[in-house]
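Take a look at the structure below.
Note that one protein chain is taken out, while the other chains of the complex remain in position.
Letters A and B name the chains as they come in the text, with residue numbers starting at 1 for each one.
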Amino acid sequence: MTTRAISVDIALGLVPLALLVLLWQGLVSFGYAPPTLLPPPGLVFMRLINRLSTFTYQQEIAATLFRLFAGFLVAVLLGVGIGLAAAVSRPVNAIVRPMVRVLAPLPKVALYPALLLLLGFGHESKIMLVAADALFPILLSTYYGASTVEQKLIWSALAAGTSPRDVVFKVVLPAAAPSILTGCRIGLVISCIVVFLAEMITSTDGLGHVLVTAARTFQAVDMFVPLITISLLGLSLNGLLQILRTYLLRGFPEV
Amino acid sequence: MNLLSSPSGARETTTPASGLAIPMIEIDHVSQIFQTSARKDHLALSDISMTVGDGAFVSILGPSGCGKSTLLYIVGGFVNPSQGIARMKGKPITGPGPDRGPVFQEFALFPWKSVLGNVMYGPRQQGVKPAEAEAQSRALIEMVGLKGFEDFYPKELSGGMKQRVALARTLAYHPEVLLMDEPFGALDAHTRTRLQNDLLNIWERDRKTVLFVTHSVEEAVFLSDKVVMMTRSPGRIRDIVDIDLPRPRRRTELLLDPRYQKYVVDIERLFDDTGEAEVL
Partner (left out) sequence: MISAKDIVSRAAPLLACLGLLAIWQVGSLALQNDSVPTALEALRAIPAIMGDKEALINILASLRRMAIGFSIAVLLSIPLGLLMGRNRFVAAFFNPLLMVIYPVPKAALMPIIMLWIGVGDLSKTLVIFLGVSLPVIYHSFEGAKAVQEKMLWSGAAMGLSAAERMVRIVLPAALPEILTGCRTGLVLALITMVTSEMIARQSGAGNILFNALDMGQYDTVFAMIIVIGAMGICFDALFELLRARLVKWSEPQFDMPLSFS
């Protein structure tokens, strides 16, 4: 694509966002929405910048990020591990497949109360919930990538003297990397969503908690701030993952 | 023309070092049955017996579906025969190993490794130190004509270049036998002839044993000492033809050589006789 085409796309894409902001401002200015319910965009963004520079808000962000990453990491380790194992080992496959079929469509958030009872109301229950939700896309993508590795790649490695066990890490894992990273991307977005929701349901800190507190005190401005924050966080993390993906997959042809 | 199962072959009898009469590769009454998805049994190979002498360049020629690739995979140890046994230097073949190096039609290069990384893979597996492996690999990459492309990724290479890398990668771990599965089948005609020439040049250096699967009569006659002709499925050996043409072989000379032409015509005719005209 030419640079001109790309910049046209970007310009075009910004239009709805700009329109939305204008609409927002319009609703407030022309009195269609009371400022207590719908604060003007300028005010919201000022508030956002304001709060971002306060230490307390940064701590909230830190708490959310910590749970997000911890849960995501657990999901990656378990998901890739189990996915790989199920792809290369028949007995593991036989056990894992039916369990995943049963557990995958289950709304994991329903497990939250159980996690609260088991792990308490602190970090652990939220981290486990994030992990439980992010696990399945990663597991399934890993399984898919690992089980569709080109047979001749494996044979080439075996002929070169690689042991069957080493083949899993030296061939299957790298060959499945594109699939695994796609699953991780989905898992990351899910982690953002779930951590925020868990904090909204029960928490004493974190961005979700900030939202709920603001709701209880009917502070509309303060409700927008954490929402925008999590949206920006999600976008940034996604962007970082994309960069990582481009680097790791630099040898792979584009699908 | 030799008939079925006769253990003929160019330099089969002795290798100077060992003084033994054991052939390099021996295929002993091998049959292969596959289970298709319809739960029926498909007989792919039927009672194949043949030998390959040390240093011989042997082509396995046949129409598609005759099981020639399967035979190669059995020698490679990637597939276990349903019946019979394959041996290398007298010992049964039970699995893949660096003594029998494959080169596949699909190249099968590791996409996450550069050209150099791919070629270095074998030596590193064998415990060669990185610096030494790199030096060896660079030399090989130059030998196959890809000097300057060491840091390129497979996706940036043409088909012909990828196959050169695949060849270098296999040669890097010094197999005694090269197993080539229609290696030039995915390439255009021009690249194919160039690679055929280059392959022969490389082979002339140390004369490894080669098993070369193809469906092109001209390719088989041009490259080999012996052509094993296979029937359509279930694959059996129909004939083994000794190719008595001098080496080194130059394509331009050979194309005009009446002996070469006679071999090609005779073999094609043999295939035509039974209506197996899918051979090119």
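The definition used in the following text is that contacts are C-beta pairs under 8 Å (C-beta built on N, C-alpha and C of every residue); 3 or more make two chains touch, one makes a residue touch a chain.
Predicted model, so just to flag it, every value in this text is computed and none were measured.
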- Among the chains present, which touch the one that was left out? A
- Message: List every residue of chain A that touches the chain not included in the displayed model.
- Response: 8-9, 12-17, 20, 33, 37-38, 94, 97-107, 109-114, 116-118, 136-137, 140-141, 144, 182-183, 186, 189, 192-194, 196-197, 200-201, 208, 211-212, 214-215, 218, 220, 223-224, 227, 230-231, 233-235, 238
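The definition used in the following text is that only the chains that are shown with their structure count from here on.
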- Which of the residues in chain B come into contact with chain A in the complex? 73, 76-78, 95-98, 100-102, 104, 106, 108, 110-114, 121-122, 125-126, 153-155, 169-170, 173, 175
- Item | Footprint of chain B on chain A - complex, ascending | 150, 152-153, 155-162, 171, 174-175, 177, 249-253
